[in-house]
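The other protein chains are all here in position, but one chain of the complex has been omitted.
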Amino acid sequence: MIVETMEIVGQRKIANNAYELVLKGQDLVSLANQGQFLHVQVNEGTDPLLRRPISIADINKQNAELTVIYRAGGKGTNMLALKQKGESVSVLGPLGNGFSITETNPGEVALLIGGGIGVPPLYELSKQLTKLGVTVIHVLGFSSSEDVFYEEKFAELGQTYVTTMDGTYGEHGTVIDVILKQGFHFDIIYSCGPTPMLKAIESTFPNKKGFLSLEERMGCGIGACFACVCHKKDDPTGTAYKKICTDGPVFAIGEVEL
Amino acid sequence: MIVETMEIVGQRKIANNAYELVLKGQDLVSLANQGQFLHVQVNEGTDPLLRRPISIADINKQNAELTVIYRAGGKGTNMLALKQKGESVSVLGPLGNGFSITETNPGEVALLIGGGIGVPPLYELSKQLTKLGVTVIHVLGFSSSEDVFYEEKFAELGQTYVTTMDGTYGEHGTVIDVILKQGFHFDIIYSCGPTPMLKAIESTFPNKKGFLSLEERMGCGIGACFACVCHKKDDPTGTAYKKICTDGPVFAIGEVEL
Amino acid sequence: MSRLNIELPGLSMKNPIMPASGCFGFGKEYAKLYDIEKLGAIAIKATTVETRYGNPTPRVAETTSGMLNAIGLQNPGLESVLTNELVWLEQFTVPIVANIAGSKVEDYIEVAEKVSKAKNVQALELNISCPNVKEGGIAFGTNPDVAGELTKLVKEVSSVPVYVKLSPNVTDIVEMAVAVEKAGADGLSMINTLLGMRIDLKKRKPILANRVGGLSGPAIKPVAVRMIYQVSQAVEIPIIGMGGIMNAWDVIEFFLAGASAVAVGTANFVDPFVCPTIIEELPQVLDELEVDHISELIGGSWK
Partner (left out) sequence: MSRLNIELPGLSMKNPIMPASGCFGFGKEYAKLYDIEKLGAIAIKATTVETRYGNPTPRVAETTSGMLNAIGLQNPGLESVLTNELVWLEQFTVPIVANIAGSKVEDYIEVAEKVSKAKNVQALELNISCPNVKEGGIAFGTNPDVAGELTKLVKEVSSVPVYVKLSPNVTDIVEMAVAVEKAGADGLSMINTLLGMRIDLKKRKPILANRVGGLSGPAIKPVAVRMIYQVSQAVEIPIIGMGGIMNAWDVIEFFLAGASAVAVGTANFVDPFVCPTIIEELPQVLDELEVDHISELIGGSWK
């Protein structure tokens, strides 16, 4: 975990309000793993004041480049979307634990389930899993056709099913609908997306081994401010807790309260 | 008085911390007169929040261009100095009354006294006076050699004496020293600069006809907020007042309390 | 059918946007920039019995996303406001909210009685919260009993509804609001500025000649929203909300907190056209929120 000024070497719109940002740095990149995130200062000055947490979507250690994909919606991400190639941003990272791939053995089948802006971190993960000889199946859910991104890139790595809530592209319905319909055989689940989706996954596959990546509003991003805690499943109303920024953002299914 | 988004067509450093900024607009330029000022929003967003008042130094109506010269010192002007050619800024103006030149007749001699960052508005004034057939004498005071700017440009319009407080350039001492030493004959004074300088001018030439341009911290810049008032000479402690942003920034010698 | 009109005691507004007192003078300056007839109402600069010069300069200082002011209630005084400013404003049909201030109870009463009789003054805004006047000023705004008593006396002499403008520089804003409501206030206007200071690091003294000043602008918006949220749940009377509003979305936040109309102050200095701009943008914002009429949003965060 370090702070590095990274240069924007690529910035392009890849879907409705979704941007792909490529950042060039040095040491920070060499430390990065799938599922970790960056705490990005989108602007100098004091407004917006706080950094923005954004997952690492793709890691290119040779070129010392990291790719993130973000949705421009609020004050900070809208500003980030205005940044041009050649400008640079201060990045704190890599942060969080990332997706563990050691539990997964060559030959096994991993089901990667992404929802909307939760899809990006699954890309680097999928690259790492396939490199390990793991078979990957991707189920990517978006709200509508214009929100879809990275379908081909995922397709290069394994079977890829895209679904939209309004049915304007790919399958119609939720990722769960697709999974049940296809009746995949798989050994492990990796997922990132909106909490309702993660909850649905947990309840649909209670006995499956797997990992979920969570989101919460953050302050420090490094475990010092207690902004981002969640309860543990085994102590839902007690004082036990996990910090999403450092103990997470990735947790084993059943580990924490969603 | 209008609000116009003006494009930066020129920005260069012309002295220590002093920048010459050329702004291209439309209607605003055609309304501008010598001695008026612009209320410049140096940045979008809320920090810095307030506009910055800056005098008009040169007016080019054919090209719809205005030149201002500003000292980069605080938060806002430092940001302005970072703006590149091609970028644009929101400008409210032209504001204030400006220097009246109707009192001055062809053949008369006008003594233009500028101090530091008060020098700029005298340039357009000098152009207008010479155009009228008025003879101009410029006495420009700066703190040190590296602060001096526009000497040649003034010299093209009339006799020009530069003085520095530390004597590192031109004459040594205050503008008053130079004026007394040279013993100019003149009919009217026009001056802009630090308040102590303006006070010295008033006390040295109590019976001279002339105009002084004042500064004060401003809010609205258009006369609505009462931030920039000053007392009238004839009622120094009473309730009579003048607003520097609208009744000024230029006042006849002896009109207001300095 | 209008989606923005708001009916408040004394104020029949075609839209809920008014410039805040002290940030719009008496309208003349902004009238040169746009048709002020577009405004929902106009809150004029505080009026006192006597002509006031106010504080020495500097009177304003910038802060991060805010500004400090210590104007000190400069105004031409009751007579001149009645015979010049208000008469000039008669050419417009916009309802006028007369902000009144003073250092003694009698002053408030005299101004209230006379100003409220002006034909175009539709409401009084009782400024019990000006942080920039030594004498009294602040006490009226920080003691519930004193505030209540003053409200009662002003109500007795006023010919129009009275909105009491609350100071945020108190421990318990709800207590203040309830006190003036009990005393008969027809509405509240909040918040006035937070007491603040900036120091000139080179000169080693406060930038403002008055040393302390009132903090306004986006920096104080969260405090304003919080106070309106609390007060609107504790009183029955309507609230004119203000404090850091810069755009139409900010207006929505104030309505959701519990305001029934808003005033825009400091933003006028940043963009003199901010009020008409907000008025123009509100309908699109309502569309995005799928709301027919802005009044549906009042108190929406707690109702």
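Chains here go by letter, A, B and C, matching the order in which they are written, and residues are numbered from 1 within each.
Basically, contacts are C-beta pairs under 8 Å (C-beta built on N, C-alpha and C of every residue); 3 or more make two chains touch, one makes a residue touch a chain.
Bear in mind the structure is a predicted one, so any value in this text is a computation, not a measurement.
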| item | value |
| --- | --- |
| Partners of the unshown chain among those that are drawn | A, B, C |
| Residue in contact with the excluded chain [from C:G10, C:G102, C:G184 or C:P206] | C:P206 |
| Options C:I109, C:A123, C:L150 or C:L215, residue touching the unrepresented chain | C:L215 |
| Contacting the left-out chain in the complete assembly, out of C:V115, C:L166, C:V235 or C:I252 | C:I252 |
| Which of A:E151, A:D177 or A:E216 contacts the chain that the document leaves out | A:E216 |
| Contact set of chain A toward the excluded chain (per top definition) | 1-3, 41, 46-51, 75-76, 90, 92, 216-231, 238-239, 241, 246 |
| Contact set of chain B toward the excluded chain (per top definition) | 46-47 |
| On chain C, residues whose C-beta touches the chain left out of the figure | 63-66, 68, 142, 169-172, 194-199, 201-202, 204-206, 211-212, 215, 218-223, 225-226, 229, 244, 249, 252-253, 256-257, 289, 297, 300-301 |
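In this section, only the chains that are shown with their structure count from here on.
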| item | value |
| --- | --- |
| Label of the chain whose CA centroid is most distant from the centroid of chain A | B |
| Chain A-chain B separation of Cα centroids, rounded to whole Å | 56 |
| Where chain A and chain C are represented by their mean Cα positions, the distance between them in whole Å | 46 |
| Multi-chain contact residues (two or more partners), chain A | 46-47 |
| Junction residues of chain C, two or more chains touched | 64-65 |
